[in-house]
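Just one protein chain is left out here, and the rest sit where they should.
Should a chain be cited, it is by its letter among A and B, assigned in written order, with residues numbered from 1 in that chain.
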Amino acid sequence: EPGDHAHSVEGSGWWNIPYPESFDVKLLPKPQDHIRIDGNQFVDQQGQPFFFRGLNIADPDKLVRDGQWSQALFKEIADWGANTIRIPVHPIAWRQKGKQWYFDRLDEAVIWANSYDIYLILDWHSIGNVEDGFFQHPMYQTSLVETRNFWADMALRYRDVPTMAVYELFNEPTVNYMGVANGLGDIEWDDWLAFLESNIDLIRAYDDKVIPLVAGFNWAYDLRPFAKAPVRRPNVAYAAHPYPMKAQPKQRTKANMFKAWEQVWGFMADDYPIIATEIGWVQADGYGAHVPVIDDGSYGPMFTEYANNKGLSWCVWVFDPDWGPTMIHDWQFTPTEQGAFFKQVMQQQ
Amino acid sequence: EPGDHAHSVEGSGWWNIPYPESFDVKLLPKPQDHIRIDGNQFVDQQGQPFFFRGLNIADPDKLVRDGQWSQALFKEIADWGANTIRIPVHPIAWRQKGKQWYFDRLDEAVIWANSYDIYLILDWHSIGNVEDGFFQHPMYQTSLVETRNFWADMALRYRDVPTMAVYELFNEPTVNYMGVANGLGDIEWDDWLAFLESNIDLIRAYDDKVIPLVAGFNWAYDLRPFAKAPVRRPNVAYAAHPYPMKAQPKQRTKANMFKAWEQVWGFMADDYPIIATEIGWVQADGYGAHVPVIDDGSYGPMFTEYANNKGLSWCVWVFDPDWGPTMIHDWQFTPTEQGAFFKQVMQQQ
Partner (left out) sequence: EPGDHAHSVEGSGWWNIPYPESFDVKLLPKPQDHIRIDGNQFVDQQGQPFFFRGLNIADPDKLVRDGQWSQALFKEIADWGANTIRIPVHPIAWRQKGKQWYFDRLDEAVIWANSYDIYLILDWHSIGNVEDGFFQHPMYQTSLVETRNFWADMALRYRDVPTMAVYELFNEPTVNYMGVANGLGDIEWDDWLAFLESNIDLIRAYDDKVIPLVAGFNWAYDLRPFAKAPVRRPNVAYAAHPYPMKAQPKQRTKANMFKAWEQVWGFMADDYPIIATEIGWVQADGYGAHVPVIDDGSYGPMFTEYANNKGLSWCVWVFDPDWGPTMIHDWQFTPTEQGAFFKQVMQQQ
């Protein structure tokens, strides 16, 4: 019972702006399972374990500008063996392009992904402290209200769409501002939990199947506070961005890396499903090398072994030759070092 | 003691933007009583009971676009017997047109209304959950700060103006988002009360005579929470929007409708003055028919009998041929079914 009175049958006034509509699931080319959570695993409609393993693409806004937003891109990714594409939406682009533009692009992404039985992880790609309004870069600036509106819009738009499987609520939360401050900062864990839970409640008001994915501070690396104070909502998954330089054991052996990962985020996999939504590396002299992604290449086999041990899902950053660490040298999709590695892993899955 | 130093005598910089000014009451063509609250009634300056009974017009922005914003419109409404016009200001139009544009229009409305001894109810026409920032439609989007600024601006502008009699703080509050959600939502009654009271305090800082009008959830239908936790401020009136389909007794007899109304909102009239600021109906096959306004026509006599029994004030929605349920078929003011009915009732009052 909308209770709306201010509309007319025709006309161009603001009172004739259409009401929001949901994506019509009949437009999906193929049947596709709804993935859900069972204990600490994702499972398909038969209850069999499912692992989201794929990659990140750039923001649709960038891909359109580059002339790369097309079904061919999704086909290439399917050929690489990915079953998942994570799509980052940057707040600055969301405001510039507007809601309808992103609906149009995400509608296309849903149809293309579905046609290759790929799942989508939609990522609100901010970095910073949304409570206090500080962000690492202008492209990440958003607000509590804009974030809520984004998720409300998305939850209504894509409810009942199995392809749109995961909503990553906030890409990389940080406490200390912008990464250039002295390490101070003042977000309380309770406030962060309340932020996450209120967005989950909001999404659930529209969609009871989609999987909310939540992160901890230190750029989505540290899940330890959740051990004592987890999200008080069912059917939630946890994110980690365990880039190679995040763990700093004294000796960089595999055992020490596994131990470091286990202590800070991996332990959560015993109780909850985890998706490492950003992993990847580049050599120190490679394109886009920067802290914390520099590695000699041992990271790839090490991480995938740990992921197999723990039953983790993951997405490599990033299938775009301009952003880094990249999987491809160019738009002919020539694999980089990490690109070649993860392509082989994905094709064998 | 403004303590302002940053002004110059001439120039065009932002430091020369004029300070806000109040409407000059000497511009009113006629003397007009200040209406005030006495117990559960409105009374005029002689202490005699007064009932606001009239109608809603569209937003001034729409009427100007349609070429219908003129004293002739107010004269027509006076001829129909209305002693009250409710003016909805939609947040989207408020932002598009700006404060000064609305001041200019409302100054005109005050002068025109006063010349026919009509009172104005100014309505901040949002629908949704302003605490969480969710709204039924883009035209209703606003924020806590914008709402406060609107009322501060209005309270300063129209203080001491008897014609501007009532400020309806927020048209239709809802808990569950946009009316399309699954019924969840999370505004606390204490938060809603705090919102209402803080806006009342703000208005009172400028104007100690105007009557604040407050609503409950379910699109301004449900006043029951106020029974236990009323607004903790004196001289406040309560609003209800009892469209025909809001009450759903098993058998739609007059006695059952009266009982349903009594339980959900009418009971408040025993202690406080009530204005049903939106009432009205249309046949199921009529123009603009939608939930909750569809009725076979029995609603009109039923509601006015109940209003007479209880001493209620009311305004019919809406004196505009494009919006619905409408009172007029066209701008020649040809009455619709409800238009003809309420015209007769108003002319006999």
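To be clear about the criterion, contacts are C-beta pairs under 8 Å (C-beta built on N, C-alpha and C of every residue); 3 or more make two chains touch, one makes a residue touch a chain.
Every value quoted in this text rests on a predicted model; they were computed, and no experiment measured them.
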item: Residue in contact with the excluded chain [from B:D104, B:D117, B:D208 or B:D296]; value: B:D208
item: Full-complex contact with the absent chain, from A:R53, A:H125, A:R204 or A:K343; value: A:H125
item: Of B:I37, B:V64, B:I111 or B:L156, the one touching the omitted chain in the full complex; value: B:L156
item: Chain not shown, touching residues in subunit A; value: 58-59, 61-62, 65, 88, 90, 92-93, 96, 125, 127, 132-134, 136-139, 143, 172, 174, 176-186, 219, 241, 243, 245, 278, 287-288, 290-293, 317-318, 322-325
item: In subunit B, positions touching the absent partner; value: 1-9, 11, 13-15, 17, 19-20, 145, 148-149, 152, 156, 198, 201-202, 204-206, 208
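Basically, only the chains that are shown with their structure count from here on.
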item: Approximate Å spacing (C-alpha centroids) for the pair subunit A, subunit B; value: 44
